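With one protein chain held back, the other chains of the complex are shown just where they sit.
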Amino acid sequence: MVSDMNEETKQAVLNYTIRLGDDAVVIGHRIAEWCRNAPFLEEDLALSNVALDFIGRARMFYGYAEELADDGRKEDYFAYMRDHREYQNLLIMELPRGDFAYTMVRQLLVDVFNLYYLEQLISSTDETLAAIAGKAIKETRYHLRRSHEWVLRLGLGTDESKIRAQKAVDDIWGFTHELFDLDELEQQMADAGIGVDNRSLQQDWSAKVKSILEEASLIVPEDSWKVKGGREGYHTEYLGQMLNEMQCVHRANPGLEW
Amino acid sequence: MVEIDQQQKFQNKIDAEIKIEPKDWMPEAYRKNLIRQISQHAHSEVIGMQPEGNWITRAPSLRRKAILLAKVQDEGGHGLYLYSTAETLGITREEMINALQDGSARYASIFNYPTQTWADVGAIGWLVDGAAIVNQISLQRTSYGPYSRSMVRICKEESFHQRQGYELMLTLSRGSEAQKAMAQDSLNRFYWPSLMMFGPHDTESAHSASSMKWKVKRETNDDLRQKFIDQTAPQIEFLGLQHPDKDLKWNDEKGQFDSGEINWDEFWRVINGDGHCNRQRVQHHINAHKEGAWVREAMASYQQKKKSKAA
Partner (left out) sequence: MSAENLQLFEIFLRSRRGLDHKHVGSLHAEDHEQALEYARDVYTRRSEGVSIWVVKSDDICASQEDDSESFYDPSNDKPYRLATYYQLPDEVNNM
């Protein structure tokens, strides 16, 4: 319960929760960019559903942040009034939508991560985070079912789809290491039983991702490059551009109801 | 002789309000008329995703972002329902999409207007969807069974579209001066084009007579337009915005509003290519479709491989 937390814990949980909100809103925004651009109409609808799940998830995390902050900052403050240097999402979430293979490969890598992450977060001692995880994991199981099948179709489809899928794997791979880092805040949250020890997820994640990529006859890349920094606000150029667009109307007339 | 007999039987069914179903005999002209109308309706839903989709990335709150995305997604869903309805008449989605892309099939001309501000999302939901609903409620009674059933489902879903649009306009018109001005500007730009959505006056409409006889259409363009004018006037007043039609006046005798004349020159100009977005809309559809070709090919090839493996 928020009322039982001491000030220091409350701040830590707040920061931790904001990060989870950032992850969800950023990838939700990216997937939503597909709406009216998908390869056929059924897929426009399916991708929009996935995007809606993530936007809904962001609203739950930011809603909880609003409660924890208890200082008048609302859900939309967290989404719209923070600069990209303040955003703390993992870098993989902010990468552009790219082509359909890029989107689906990123989705696979993120969905498998979310699956194991949420399985742990469900047993968080923080009841709100546990409850959000309980709802989110059902969505993630469906997302993964889709991204898994799509990676198979692309990897085993035509020469072109295989080339595109492999290129996506190669171009995104270096951004996956960050998923299993733990900074001071995350360590503290994991120790307190509130957050998740991401390091403990890496083995399961690697095994599952590798087996799916192999099933799709795609090559698992060497760990030759690693990009990190999302949790410290050290982002790619893509995020600044994305937020400029996302926040422009809200910021042109700040503090209003929409 | 047999043909005449069939014609008579068919018209008797229509006159008795018996629905026509896919496997029934129907005059070729009825089938063609339906395909034209339903596919045009489907294309309108799909092309209609673009003007509002233009604002998904910029929606000013997360709540609005989710609502807008769900709404644009619904338009895609409605396009899909309608394509599948038209497919019961023996045309494929592929053929319909080709016709859209080569310009031989039309879509609602309203979507050739640009969405310039966030308020346009509200105006479209309220006015454009509002006008569409007036038309679609009437089409729930259309003589072709699958079309009628699609209309029932679509109307149910679309009432959310109109309400979210009006709620958005209400928020803006109760907001800051800038927000209110934005709402007024949007209303000014979308009011008249919404009236044009009902099509030309009954006396000028090419397809009206046979559509009415076959009960594909149930009410005339002008009657439906009048309903929309009458329902919209008090809504504008409630928002506290200026009515864009300076000649609008309540007519006690008729129990309806008298209104100013629509600029039909503009209507025909936009339909025939002078709208801000005509080329852009079709080109966008072509581009997305082309960009997706390799994905569709991959699916087909994967399916083929699975089949030959199983065999």
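Per-chain numbering from 1; labels A and B assigned in written order.
Quick note on the criterion: contacts are C-beta pairs under 8 Å (C-beta built on N, C-alpha and C of every residue); 3 or more make two chains touch, one makes a residue touch a chain.
No experiment lies behind these values; they were computed from the predicted model shown.
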The one of B:54, B:84 or B:171 in touch with the missing chain is B:84
The listed residue (B:106, B:141, B:215 or B:296) that touches the chain absent from the view is B:296
Residue list for subunit A contacting the dropped chain reads 39-42, 45-46, 49, 145-146, 149, 153
Residue list for subunit B contacting the dropped chain reads 21-25, 70, 73-74, 77, 80-81, 84-85, 87, 93-94, 97-98, 150, 153, 157, 289, 292-293, 296-297, 299-300, 302-303, 306
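Just so it is clear, only the chains that are shown with their structure count from here on.
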Rounded to the nearest Å, the gap between Cα centres of subunit A and subunit B is 36
Per the touch rule above, subunit B residues touching subunit A in the complex are 46, 49-50, 53, 56-66, 69-70, 72-73, 76-77, 79-80, 83, 118, 168, 171-172, 174-176, 178-179, 284, 288-289, 291-299, 301-302, 305
In the complex, subunit A touches subunit B at residues 25, 29, 32-33, 35-45, 48-49, 51-52, 55-56, 58-59, 62, 75-76, 79-80, 99-100, 152-154, 156-158, 160-161, 164, 245-246, 248-250, 253, 256-258
